[in-house]
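Mind looking over this structure? Questions follow.
Omission of a single protein chain aside, the complex is shown with its protein chains in their original locations.
Which chain is which? They are A and B, in the order written, and residues in each are numbered from 1.
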Amino acid sequence: MTTPTTEDYIDAAGGDWDEVVAAAQAGSAERLVVNMGPQHPSTHGVLRLILTLDGETVTEARVGIGYLHTGIEKNMEYRTWTQGTTFVTRMDYLTPIFNETAYCLAVEKLLGLTDRIPARADVIRVLMMELNRISSHFVAMATFGMELGATTVMTNGLREREMVLDIFELITGLRMNHAYIRPGGVAQDLPSGAVGKVKELLEEMPKRIAIMRKLLDENPLYLARTRDVAHLNLAGCMALGVTGPLLRASGLGWDLRKAKPYCGYEDYEFDVPVSDGGDVYARYRVRLAEVEQSLRIIEQCLDKLAPGPVMVDDPKVGWPAKLALGPDGLGNSPDHIAHIMGGSMEALIHHFKLVTEGFRVPAGQAYAAVESAKGELGCHAVSDGGTRPHRVHFRDPSFTHLQAVAAMCEGGTVADVIAAVASIDPVMGGVDR
Amino acid sequence: MGIEEKLPSGVILGTVEQVVGLARKSSMWPATFGLACCAIEMMSVGGPHYDLARFGMEKFGATPRQADLMIVAGRVSQKMAPVLRQIYDQMPEPKWVIAMGVCASSGGMFNNYAVVQGVDHIVPVDIYLPGCPPRPEMLLDAVLKLHDKVQNTKLGAHRQREIEELEERALRRSLPLVSQDEGAAR
Partner (left out) sequence: MSLGEPRRNGNGGGHEEENLPEVAGRERLAAPVQRTGMFGAKTSGDTSGYGGLRVRRTGPPAAERPYTDPGDPRTERFDAVADALEEALRDAPVGYRDAVERVVVDRGEITFHLRREHLAEVARRLRDDPALRFELCLGVTGVHYPEDTGRELHAVYLLRSITHNTEIRVETACPDADPHVPSLVAVYPTNDWHEREAWDFFGIVFDGHPSLTRIEMPDDWHGHPQRKDYPLGGIPVEYRGAKIPPPDERRSYA
């Protein structure tokens, strides 16, 4: 492979590094264009960075995305509203519960059911979301450590995440991609043993957080790599639409859970951690503090868990939620089966229509947003009155935040690009959808 | 009887094929090809809980030139396909591919304009691993099955004959709609 050179720059697109060096020495060009990714260990997923370097300094940073574009939004237009949850959960695969909740809140808004969601379903949603926030933040720290070469941070972060995944698996049956939150409520009630497992986590997690703090808070190496690196101030955040931990690390305590409460967040006591560092270290501190607040919320969730239904009491919408596992691995509650198979022909027809054709959603559009682990995750759903979405669009925080890479990296060194991207915590599944 | 009886202790006899297979399977270096959800589970496999290091495979190489196993973990988009092929071409022979998850195996639930319907359209695949995403244990199982395959791969003329046989068998076998009994009986 030949290395293209021009008067101004050398393009190191790939191939033999010796050739690049030789070309750099032969030519008069001073700037080097390096293409990082889309397949590179230090970029989060399939992110492509095109860096123009002047020595060690990054003079221009451009981001290329789309390498994981899956067409999820289009695919959803061919499936029922309920089936949509199976798609959205695979968007940002580290925060599946948030995706599902944002989508379901939008659909419920379209249906006008927002106020009729059972209290228990709301509590379960909050519980799951906060657990998800913990796992997502731990993965953020783990990948950050891995990309900076701190393998201990990675192994610790992934180990902590496993604890949450065990709970998810117990409750939803899956470690990831749960499709657990459904329009109208949740797919099924908490299984026996779930509360005990969550209590175990509540006991264990503070110790794990302490370990993480001990490992990183005052670690001189970590501080050297994160302090005053990839600075983004509040004005920059606002202009670039940056929300979530990044915004809170720049000094504005904006949190949708407080500002626009959903799922009953107004009834929980928690603080919104804020830092005014605006750098990578501040983002880490905010994330870890948020994990602690999440534990507080989860504790309150357990207190609030009162027996009750978990699916809206509307036979036209309420998906059969009283699932019980049969010998074939699938199933429904024996009562429900007896009712539809023996008791009422109409119930059988209704069940069949609801499951195959789905429910109709009145025409119109709605936007619902949740404070995901990464920022404001919004879902804009448009219905034409049919049983399938006319259009569903996700405003993904990672997508918006990646635009800030240029603002964070330009003028810094190459090594800091890695720290900057990792501190954004982008998940390409959510970026490209 | 033969030479086996006269061996001093600590010496094992085997064919060149077996020795090569053993060497290849015990020093497999995967190239990271994390794409989507499966990549996270692949990372978990490298993590302390599932510990891929038990098989000497914890070195997830950044460079395809020092790797011989590509674990395609996630959906491959049309935009990613040329990149994937380039990385595959950069890997030295012999090399193996695991298609991790249904998206990499067949496109999965994303049967649409954006996703390549199975990574086997681009690169030859040795192991298809179902699941969405597969559990880390399933990936470990796939890796072990691949080890088995690598261990038993023949060399040279034997390999040629093996390929011909496999091809003939694949042509003979049809995929019946309902049961595979018929195919198995043949």
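Just so it is clear, a contact is a pair of C-beta atoms (placed from the backbone, for glycine too) under 8 Å apart; a residue touches a chain by one contact, two chains touch by 3 or more.
Note that the structure is predicted; figures quoted are calculated from it, not measured.
Novice: Which of the displayed chains are touched by the chain that has been omitted?
Specialist: A, B
Novice: Among A:49, A:113, A:146 or A:229, which residue is in touch with the absent chain?
Specialist: In the complete complex, the chain left out is touched by residue A:113.
Novice: Looking at the full complex, which residue from A:145, A:184, A:378 or A:430 touches the chain that isn't shown here?
Specialist: That would be A:378, which touches the missing chain.
Novice: Decide which residue listed in A:180, A:222 or A:399 touches the omitted chain of the complex.
Specialist: A:399
Novice: Footprint of the hidden chain on chain B, which residues?
Specialist: Residues 78-79, 106-107, 111-114, 117, 174-178 of chain B touch the chain that is not shown.
Novice: Can you list where chain A touches the absent chain?
Specialist: 65-66, 69, 71, 73-75, 78-79, 109-113, 115, 238-243, 252, 254, 259-260, 314-316, 356-357, 360, 362-367, 369, 376, 378, 380, 382, 384-388, 390-391, 393, 395, 399-400, 402-403, 432-433
Rule of thumb we're sticking to: only the chains that are shown with their structure count from here on.
Novice: Inside the complex, what are the residues of chain A that reach chain B?
Specialist: 14, 38-42, 45-46, 66-72, 74-75, 86-87, 90, 93-94, 139, 142-143, 154-155, 158-159, 161-162, 175-177, 428-429, 432
Novice: Which residues of chain B touch chain A in the complex?
Specialist: Contacts found on chain B: 32-37, 39-41, 43-44, 47-49, 60, 62, 74-75, 77, 79-80, 83-84, 86-87, 109-115, 132-133, 135.
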